[in-house]
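For this view, one protein chain was removed and the others were kept in their places.
Chain IDs A and B follow the sequence of writing; residue 1 opens each chain.
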Amino acid sequence: MTGIFTFEQVVCGYGDTMVVRGMGGKVAPGRVLGVLGRNGVGKTTLMRALAGFLPLSDGRVTWRGQDLAGVEPHRRLALGIAYAPQENVVFGELSVADNLWLHLPDRGRERYAQAFSAFPLLAQRLGQRAGSLSGGERKMLSFARTLGLTSALTLLDEPTEGVQPENIDRMAHLIRARCAAGASFIVVEQNLAFVEAIADEVLVLDHGEVVAQGALSILGREAIEVHLVV
Amino acid sequence: MASFRAAEAPVALALALAVLPFATNDFVAYQVALYLVYGIATQGVALCWGRLGFLPLGHALFFGLGAYRFGGTLKAGQSDAGWCLLLPLAIVIPAMLAYAVARLVFARSLKSGPYFSLITLAMTMLGSLAAQQWSEITGGFNGMGNIPELPGTDRYTTLYWVIAVCAVATTAGLTLLFTRPLGVLWSAVAQNEDRLQLFGYATDRIKAGAYALSAMLAALAGALFSVHQGIVTPQALGFVLSTEFVIWAAVGGKRSALGALLGAVLVGYASAELRDRFATWEVFVGLMFIAVVRFLPDGVAGLARRRLLPPGGQAPSTAPAATASTEPVRLAFEGVRSSCAGVKILDGLDLSLQGPGIRSVIGPNGAGKTSAFNVMTGRLPLVGGRILLDGFDIGGMSAWRVARRGVGRKLQIPSVFPALTVQQNLQIALWAGRLHHVMAVRSAPHRWHSALLDELLRDFPDLERQREVEAGQLSQGQRQALEFVMTVLPEPRLVLLDEPCAGLSPAETHHMIGMIKVAVDRIGAAALLIEHDISAVAALGGEVIVLHQGRRLAQGSLVQMQADPAVRAVYAGGHK
Partner (left out) sequence: MDGALLHGLNIAYALATLALTTLGLAVVFGLLGVMNMAHGEFVMIGAYAVVTVQQWGLPIASAFPLAIAVCAALGYGVERWLIRPLYHRPFDTLLATWALAMLLRKLVEAVYGKGYRNVESSLGSPMQFAGIQYPLYRLALIGLAGALLVGLFFWYRRSAAGLRVRAMTGNPVLAQALGINTQRLASQAFVVGVVMAGTAGVLLAPLVRIEPGIGVDYLLNAFFVLVVGGLGTLGGLAGGVGVIGGTQAVISSVAGQTSGYAVVLVLSIVFLWLKPDGLFSRR
């Protein structure tokens, strides 16, 4: 079951410092919204708020018409929202296999068939402790697990950080394949090329606010890059 | 909020105690004296818990040690008066034991607090076990009896005056200390020990010293107890009495010396009268304890909501000059590696700078910028490589030692002492490195100022205006400003600034950058500044160092960095 995800005038932060100051956006089924910006601009803070881990000081987040205020994070998966955080992306003490299946009722492998063919190393290292994987390998594990949830909406925070270019391409393929099946994504990234490959619309952030927004094709690379580079 | 001078409480107490035997009778005075004695020990607990923020759960150990030693020495003194020379040891030895244990436990980690409480509890258990078993010395389960009177006093009449004088003295002494620089530092330890260490204060020693003082109070109380009761049993060492000290401090008010004393007298006396009449009295006390812990952290004294004023009136004086070296400062990172929980955070970082001036440090997430600061100030372990400051290897040194070598650090999240006023915050920074032992208990340092402080406050009029406001009430921008001023006040040679403009409006950012340039130039320091805001970096001028994945990627002017293809790639994504 798909649905529309919206957030409007979201204000949130830590203590009395508001990091996100009035951001808004929308994702329809089968679409990908890319969120771009240098670090420190509030991308991860926004994602935490959308995933329910940070209370909103103002604004609204809705999913399929339902206001998500007060819905605790652990209940959102059942509603169809999956979240992959930016850091601490795996359970370091558990094996790769446990990371992939601990939250599922059975250990069937069909769920991860596509992921295993794209990232064979995961299938090879099922018994290995996840904490001993490299940063990029952990991101791949997190990506495989999150996509394996086949949720209607998936929130990804910097999924390609530390990942090799050829695997980044495969990630892009898998995301587009899920979109074709009707799933939607919000993806935070600093990697412009990756966002260009997957996103339909983008939000560009700076200083806690949205400074550019719209369809990628219309905005153009130049307009976006100016907010990203040094 | 009313405020009062340090002398009011002890004077009121002295008057009340002086009148008591005449208003009631000798027997009541005798009883009250016992609880005054307990109250002195309770003041020791209140000192550690209410002021410094760590909780001794086994304080009766020192009470009992003082009691047994004093009583035993007096008994021995009956046959050979020479023993009486050793009487002060009864109070000094517990203090030394306390200092040793506290130094060991606190030196290791900032988070030792709960473990410390358990250790004190275990020590008191050991004490009462020993007291029961070594019956030749202690009289075993039945206790050490037949303790003679304190020479020159009679237990049931004149001893009261000795005890009353002691109680007034301890109350006066503690209340006075709270107003001195040492007292301010004690409060600072409880509020933000991390920040205090970054100013060069050896907080484990401060805590150990306070614990020794509190042990001395408990031992003094124990000594008085032994002559008051004439007998000391293992109960005087046990955890039950230790818990009662904590309850009396909690109910009476752990932040106030007088409150703690009165807590013991009132609650203790009431308990003694009521516990035999009502079986549930003790349960009631237990419930009261939980309620106070949950809802009334400052006890009954806290309800009065008064704040101590430091002694005022005299003219301000200039702080002693900070020791300065004429050589230009040198910092070098050589192949520095650091990791945490198996993740490589710094992977062979090489960096060097020499001489004054501001250098900006930039880089994407996880580049290791804050981690480079952390590994310098002892927050991250140094796994490989070296860090040299002025040619001296500072790798692995604890935070306060590094600070004493002339390093100042401003943290990523503005970190001040929230329950102290702006003025007190500034003073703590001003005292850093300048406050030598005895000065910590004199009142003069309260009136120190320095030319640098005056200049900085001129440019931050908000802070000047709000000197008496508690730092926790300041806005984000004001707290950034306060922490910045505090960081440069000790006039460090190397200043580490971590996102000083985070959360500031563009106008505030502009102002802050201007102040940073002026201040760093004024103290002739070298500065490393982490920032995400590129316009701020541009306004600073100076060299820019780009970090990436735990290593230095490039270095040069901002224009050069903006043109460098490797830097552009890292920021816009793509090749890694």
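The criterion applied here is as follows: a contact is a pair of C-beta atoms (placed from the backbone, for glycine too) under 8 Å apart; a residue touches a chain by one contact, two chains touch by 3 or more.
For clarity, every value in this text was computed on a predicted model and none was experimentally measured.
J.: Would you indicate which residue among B:Ala122, B:Ile231, B:Val469 or B:Ala554 is in contact with the undisplayed chain?
T.: Touching the chain that is not displayed is residue B:Ala122.
J.: Taking the full complex into account, find the residue in B:Leu287, B:Leu303, B:Ala444 or B:Val518 that is in contact with the omitted chain.
T.: If we include the chain that is not displayed, B:Leu287 is the one touching it.
J.: Determine which one of A:Ala69, A:Leu102 or A:Val226 touches the chain that has been left out.
T.: Among A:Ala69, A:Leu102 or A:Val226, only A:Leu102 touches the chain that is not shown.
J.: Would you mind spotting which of B:Ala60, B:Leu74 or B:Val105 touches the chain that isn't drawn?
T.: If we include the chain that is not displayed, B:Val105 is the one touching it.
J.: Please give every residue of chain B in contact with the chain that is not shown.
T.: 53-55, 57, 101, 104-105, 107-109, 111-115, 117-119, 121-123, 125-126, 129-130, 133-134, 239-240, 243, 246-247, 279-280, 282-283, 285-287, 289-290, 293-294, 341
J.: Please identify, in ascending order, the residues of chain A that touch the omitted chain?
T.: 51, 53, 72-75, 77-78, 82-85, 88-94, 98, 102-103
The rule we apply is simple: only the chains that are shown with their structure count from here on.
J.: Centre to centre, by mean C-alpha position, how many angstrom separate chain A and chain B?
T.: Result: the chain centres lie 43 Å from each other.
J.: Can you list the chain A residues touching chain B in their complex?
T.: Interface residues on the chain A side: 14-19, 38-41, 86, 92, 131-132, 135, 158, 160-162, 164-165, 189-195, 207, 225, 228-230.
J.: What does chain B use to touch chain A in their complex?
T.: Those residues of chain B that touch chain A are 341-343, 362, 364-366, 413, 475-476, 499, 502-503, 532-534, 546, 558, 561-562, 567-568, 571-576.
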